[in-house]
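Shown here: the complex without one of its protein chains, the others still in place.
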Amino acid sequence: MDHSLLMAILLLSPLVGFLINGIRYKNPTANLSGGIATAAVAISFISSLILVADLIGMPAEARKIHVSFFQWMAVDSFKINAAFYIDQISAIMILVITGVGSLIHLFSIGYMHHDKGVTKYFAYLNLFVFNMLILVLGDSLLTMFVGWEGVGLCSYLLIGFWFSDKEKAAAGMKAFITNRVGDAAFLLGMFVLFATFGTLNIQEMNALAPTTAEASWLGAITLGTLFLFIGATGKSAQIPLYVWLPDAMAGPTPVSALIHAATMVTAGVYMIVRLNPLFIVAPNTMMVIAIIGALTAVFAASIGITQWDIKKVLAYSTVSQLGYMFLAVGVGAFGAGMFHLMTHAFFKALMFLGSGSVIHAMHEEQDIRKMGGLKKYMPITHMTFFFGWVAIIGIPPFAGFFSKDEILWMSFHSPLGSPALWVLGAIGAAMTAFYMTRLMCLTFWGKSRVPKSVHPHESPTLMTIPLIVLGILSVVGGWVGIPEVIGHSLGDIPNLLEHWLHPVIKPIPNLTEAEHSMEWMLMGVSVSLATISAFIAYHFYVKSPETPEKIANSIKPLYNLISKKYLVDELYFGTIINPLINGSKRLWMFIDVNFIDKITYVISDLVRGGGGVVRALQTGNLQQYAMLIGIGIVIALSIIIMR
Amino acid sequence: MQSTNFLTEVGLNHYLILSALLFVTGMTGVLLKRNIIVMLMSIELMLNAVNISFVAFSKYLNNVDGQIMVFFVMTIAAAEAAVGLAIAVTIFKRFKEINIKFFEHLRG
Amino acid sequence: MKIDIGLADLIRISPMIAIFLASLIPLTSKLFNSNKEPSNLITLIQGLGGLIIGLVLLTVVGGSGETAFNKALIFDSLTLWMGIIAIVSAGAALIMMYENFSTNGNQFSELVFLALNSVVGMLILVSALDLLTVFIGLELMSLSLYLMIGMSHEEKLSKEAAFKYFVLGSFASAIFLYGTSFIYGTTGSTNLVTFMQEAVGLVQTNRLFLFGISFVILGFCFKVSIAPFHAWTPDVYQGAPTPHTAFMATAVKVVSFAALLRVIATKALVGSDGLFVVLQWLAVITMLVGNLGAIVQVNLKRMLAYSSIAHSGYILVGVITAGISDKGFFGASSVIFYLFSYCVMTIGTFAIVSILEKSEDHLVTLDSLKGLASKKPLHAFCFSLFLISLAGLPPALGFFGKFYLFNAAVGEGLIWLAVWGVINSVISVYYYLKPMVLMYMTEGEAEIAGHSLNATTVTVLASAVFIAILGVLSGPIFTAVEKSFIN
Partner (left out) sequence: MLLSTILFLPLIFALIVLIWPQDKTIRHVAFGLSIVEFIISLIVLKDFDASSAQLQMIEKHMWIERFGIQYFLGVDGISLWLVLLTTFLTPIIILASWNSIDTKIKGFHAAMFVLQTAMLGTFLAIDAIFFYVFWELSLIPMYFIVGIWGGARRIYATIKFFIFTMIGSVLMLVAIIYLMYLTQQASGHMSASLLEFYKVKIPFVGGSILNLQSLLFFAFSLAFAIKVPVWPVHTWLPDAHVEAPTPGSVILAGVMLKMGTYCFLRWVIPLFPDAAEYWAWLFLSLGVIGIIYGALVAMIQPDIKKLVAYSSVSHMGYIIVGMFVFNHFGITGSLYQMLNHGVSTGALFLLIGMIYERTHSREISKYGGLAGVLPIFTIFFFIITLSSIAVPMTNGFIGEFLILLGLHKAQPVYVYFAVTGVVLGAAYMLWMFKRVFFGEKGELVKDEKHPLKDLSVREIAVLVPLVVLVFWMGLFPNHFLDLTKSSVNHLVTNKNKYYLEIKE
């Protein structure tokens, strides 16, 4: 079929879904509106499949489908078309978005069944998918930015979906404003790049990118890419701007699965991979990305250990895994980054949906201290969650192992990386294993702490099908991109993903040949670390539940600090938001009320005073007036004479 | 014979000084005296001072226009006096008071 | 020197004679039917008839440029325009006198007689070329005015105002005369034409002449209420009955400025830098005093008095420009146009005030305006139009008056005066808006005087229409005024 028609269907079917549900937003039937929404996303999934099939058909170098609908903006030399194009990278992304998206839509039908605003919910979800597709397929940075903010808007709507509750509304607002800070940086990045390249079209910019690395920090490309990265931290919740993601759990769980695990948060990584020719030439930015990625991974993992809300643990795990992706991209392993992005989408979406079905079963109970031993009540959810767990901590045959190991290896091996980064990564991996196992033990294994009033039951089939599909994917997903060192040893299974992305990804400059022994050795170290911390966690939380209490009390201050999320929120409020608000009160009072208005009052009093003087002159006494005339004449004459 | 200096010979300046003096006395009369009638009189004084200066100039320039003007001034002074007195009478009838200190109602 | 006063001179002063004879009619008719006051309407018609005849004759005879009575009077375009404005304003004042409480009593015929005589004095003053004729015109006008104010039915304030006006008026005319005597002393004649040419030189060399000219100008400054000599204006304007205040604020001010213009035309300002500077400072102080004084006023008439002082300040700027401009009559014609627009506005405004007066001793305060818009929307609208025009806001005639004035000032390089004038008109906006606020934006029970006042309302409407229409059409009028000077 003709590409532009397909592209139109791909993009517009979620929009049509949004419009249909939007108009009938009052109607409470979940199945009907859910059906429409899922159908819309499924249609775009099918059309993306066809498009990707066409793409595969094309010769390796020229794999590109470009469709331009209309000229959006044209001011002098700045021309932007509403144009979209699919290449190898965006092919993966649209498959992930529409695929995982439709699964999550299916799941939400069951999950949001008894909510009266369900049609509105599905409308927002479809709008989100529409915006995400624009972000991914955007031909120029500006079209991407349209999707970028559109996605932020939808996450605002969905997080604050149950707006009657003040905290949930506040979480939505917080998400939007933090994203907006990132978007402001994104804007600055666009301006710098437009100033240097004269265009914002991604293809043209990649072509124009210089080949020699740019040394100085204030070089045009470094500055531009740095701003883009700050924008990415806003969207993909890295160190400075990650605060909104944990609060975003206030939204319904499928939303967290779709937006805050699979698609939106990965936008930052995707943007960097898409502009990899630019980033590869800015070593300073790459260094910054790598460091922040690694730090976030460890930092978020440490908080994840101390959280008691099931969704908060998963949220911090997402932030940590995103840290890994940025670490991969930061050291130039764009392929590994994309690979981890894909696998993470599968198992994290799986676990969020799993936690969704747990919460659904436990009647909105999210605190894992009141769960435990749900294995026997929810076998399917437990089994699928088990697969997710195994994938994320990086046990060999599963997806997580291949992608995470690739990242750890490249962070050690790549010239842009360094052993320190590998160490951070390894520690992060160990912590991930610990808190994920802790989560598994506290929710599924161990003795049941479920309160009497609640008796959990398996979620309906409508919700378990997506779980099963995602479970399979998170197992199988890893084999797509098996690192060649393992591939060779297991009878040269080709690294399909690497091979697929190769023409579009710039190779890392002066990358030395990897000796396999070192790679095996590092792989062994990281896997063993992960398994050991998993056993410790199993021991803590299943064998002797009271030991974690003892340890926690022994390092009381540190434990409290971490469990209160290093007081980062309070820090932001204290240093930025509150002073801003009080400062602007004083500012308004000082400038508007006391300064400018005061001047107007002073002038009007001056004028009134002048009037008083003139009035005093008019004493009414005749002779006073004659005196005035006399004096007037004398003064006038003296001046006339003198000059 | 004696030298014609300022003291002995009465020239134009003397008359001018005289009229100036008269004018100033008239002026102070208006400024200081509280009685309405006295004010009227001092206004007449000022006008007569002007007459003197007119006549002095006319004599000095020996052209007769000055003196003709004096007639005009005198007639108008008379008319003024009549009007002034008429107003003074109405004020007295109404306020029973001749001293201008009492009618300062219009002020501010 | 041969003095020939023939028929031609008599024809030239025919407007004055006509008005004088007309002023006698009401008195003689009263005389004949044994001192019984004829109906006010008839007297009014007789008075207006006299004025109209005078106006017609003036348009016929004026503007021809000839002089009469051996160059004592001149009938150039200044006389024509100023005469017309004076007569029209006097007519409007007469109409107001007919309906105002404090003036339409049993002595209305005497009042009309005095008013018409005052107009005769004005015409003499306007056409006077000889300082002595100026003095005569001045005195005739003022004396009849003093009596008119004194005759008001209101006992207390008007008598006091009359006396104050009398004393200060004669005081100032004495000063004027003193100056004339000095001028006569130095140049041998009091006729402006004779010392017109060498005035510039005389002013620098001869100290006595400079004194003379200064005294004359300062004498005039009293009459047009310029700053230090303005003290009488608020009291007299408030004390006098409203029609007389209108009469004084418009007609008297116009003709006094005309005479001042003639004296200034002798280019004395060019000669003596001191005089030029003093007049500028006088203009500045007048505007300031006028505007500042008006802001704190509570009594409406007193506020309008201060506003008329401020307007004298603006006009003085025009007079200074006329004084120093050597080419063309741009300055003088801008003064004339401004006076024309000023008169139209002031007549309308005082007509409104006289409508608001319920009895002869009712002092119209600003609060009595509250809620006028809901009671009398038409009067309120007209009054707002006058206020907008007085403030100099564009669509109205006042703006164009000020525009031409400041345009002339900038033309002659007096930019700082123009800026000062413009800032003052902003200050004036504040107190011009106050009545509009009270009328439209506050509730209250302002009420028009009981019986029907259609004649004054007609005046109000006429001036409102003038302001609205002539504002836009001011171009042709201004060129007509200027062209009449050139030929």
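Letters A, B and C name the chains as they come in the text, with residue numbers starting at 1 for each one.
FYI, a residue touches a chain if its C-beta (ideal position, glycine included) is under 8 Å from a C-beta of that chain, and two chains touch if they have at least 3 such contacts.
Note that the structure is a prediction, hence the values are computed from the model and not measured.
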Practice task
Going by the touch rule at the top, give the shown chains the omitted chain contacts.
Solution key: A, C
Problem - Absent-chain contact - pick from A:Leu19, A:Met173 or A:Ile639 - result: A:Met173
Fill in the blank from the handout: Given A:Leu5, A:Ala60, A:Ala207 or A:Ile581, the correct residue touching the omitted chain is A:Ile581
Problem - Touching residue (missing chain; options C:Ile5, C:Leu21 or C:Val419) - result: C:Val419
Exercise for the section: From the listed residues C:Gly49, C:Gly65, C:Gly201 or C:Pro394, report the one that touches the chain absent from this view. Expected result: C:Pro394
Problem - Absent-chain contact - pick from A:Ser453, A:Ser554 or A:Thr600 - result: A:Thr600
Completion exercise
Missing-chain contact, candidates A:Ala195, A:Leu496 or A:Ile635, resolves to A:Ala195
Fill in the blank from the handout: chain A positions in touch with the non-displayed chain are 25-26, 70-78, 142, 145-146, 148-150, 153, 156, 160, 163-166, 169-170, 172-173, 176-177, 180-181, 183-184, 187-188, 191-192, 194-195, 580-581, 583-585, 587-588, 591-592, 596-597, 600
Fill in the blank from the handout: For chain C, residues touching the missing partner are 388, 393-395, 399, 403, 406-407, 410-411, 415, 418-419, 422-423, 425-426, 429-430, 433, 436-437, 440-442, 474-476, 478-479, 482
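The criterion applied here is as follows: only the chains that are shown with their structure count from here on.
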Practice task
Classify the chain contact graph as line, ring, star, complete or other.
Solution key: complete
Exercise for the section: Sort the chain pairs by how many C-beta pairs are in contact and tell me the top one. Expected result: B-C
Handout entry: CA centroid of chain A to CA centroid of chain C, Å
Key = 80
Handout entry: Of all residues in chain A, the ones touching two or more other chains
Key = 615, 618, 620, 622, 626
Completion exercise
chain B residues touching 2+ other chains are 27, 30, 100, 104-108
Exercise for the section: Mind listing the chain A positions that touch chain B in their complex? Expected result: 615, 618-623, 626-627, 630
Handout entry: Interfacial residue positions of chain B with respect to chain A in the complex
Key = 27, 30-32, 34, 100-101, 104-108
Exercise for the section: Under the touch definition given earlier, write down the residues of chain C that touch chain A in their complex. Expected result: 163-164, 167-168, 171-172, 175, 207, 210-211, 214-215, 218, 222, 227-229, 231-232, 234-235, 272-275, 277-278, 281-282, 288-289, 292-297, 306, 427, 430
